[in-house]
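Let me give you the structure first, and then I'll get to my questions.
Entry: subunit A
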Amino acid sequence: MQDGIVQNGDIKVDRITKNYGPLRVLSGITMTIPSQKIVAILGPSACGKTTFLSILAGLVQPDTGTVTGLSAQGVGFLFQEPRLLDWLTVYDNLTFVLADKLPKASLRPAIEEYLKSMDLSAYRDYYPQKLSGGQRQRVAIARALLYPSPVLLMDEPFKSLDLGLKFQLIRDFLELWAKQPRTVICVTHDVKEALLLADEIYFFSQKPTVIKERFIIRKPRAERSLDDPDLLETEKEMIKVLIEENNRSSRLL
Partner candidate 1 sequence: MRTSTNKLARKVQLMISGPCESWLLVFFLWKLAALRIGKELILPAPERVFAVLLNLVQTPEFWRHFFATLRRGIVGFLFSYFAGVTFGLCAGLNSYFNQIFRPVLVTMRSTPSMSFILLALIWFKSDAVAIFVTFFVVFPLVTQNVLEGINQVDPALLEMAEIFRVKPGRILWKLYLPAILPFLVAGAAAGLGITWKVMIAAEVMAVPRWGIGTRMDTARIFLNTSEVFAWTAVVVSLGYLFDRALAYITKNLTLPWRKP
Partner candidate 2 sequence: MSQKALILWTCCFLLIFSALSPVSAVRPGETVVKIMALQGPTGLTLLKMIQDNPVLSPNITTSYTILKGPDQIIVKIVSGEADIAALPTNLAAILYNKGINIRLLAVTNWGVNYLIGRDRSIHTWTDLKGKEVAIAPPGATPDLLFRFILESNGLDPEADLKLVYYSTPVELAHLMIAGRVELGVLPEPWVSQVMLKETTTEILLDFQEEWKKIHNQNRSYPQSCLVVKTAFAQAYPELISAFLREAAASSAWVMQNPDQAGILAEKHLSIQATAGPLAIPRCNLDFLRPWEVKEEIEAFLHALYKYNPDSIGARIPDANFYQ
């Protein structure tokens, strides 16, 4: 936490713990997420990543510890699956969430604009089941970014997409995000994804989960690419940590 000062709009997570019965899931997580930065959280599967996200979203109350800097008005959220309502068109799916959140006059133009950026204008009146998996996730991205909150939480949002589509979608996401930057906390298990997205990357340990490592990526996002030597170096380092943690956990088992 050497960055120190909590700025206005930063999210401060202070010594969060959470138990499910006798099982300790989170064991004292403390971090400061700076305003308008993207933070990725990596860790072995079944560590407390999702629980941590649920606490930030306000779905779960921590046993001890506090979270400050998050509004009670709800946060933007991008799920692993699109989570669209089958019986509403693309447009209606967006208004289902946004109708009371955006001013009436700007609702329609805002949606049209985001649909256009996501190459979805032609699918405005389609039902989700007529769209491809990638198109559905684009609708979900539009919904999450249109949501008027300074914070966006993401739970492995690109996991179920195939490789080519995945990086295309990450680029599209970043493009839209840059238009109107906001604080993003992204849980993922994919090192490459984290390297392309994040300003800071936290490593969570096995349960009971603590913060194991923290990486700061200083290279501007626009200059990053998958074959960048600097990033490859960081990636190696990160994979080492990940393997270490996985080995530790398998010894524990």
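What we mean here is this: a contact is a pair of C-beta atoms (placed from the backbone, for glycine too) under 8 Å apart; a residue touches a chain by one contact, two chains touch by 3 or more; residues count from 1.
Quick note on selection: all candidates are chains of the complex that A comes from, given by their letters.
On a predicted model such as this, the values are computed, not experimentally measured, just so you know.
*Asks:* Taking the stated C-beta criterion, I'd like to know which one of 1 or 2 contacts subunit A in the complex.
*Replies:* Result: candidate 1 touches subunit A.
*Asks:* Spell out the part of subunit A that touches candidate 1 in their complex, as residue ranges.
*Replies:* Where subunit A meets candidate 1, its residues are 57-59, 73-75, 77, 79, 81, 83, 85-88, 92, 96-97, 99-101, 127-129, 147.
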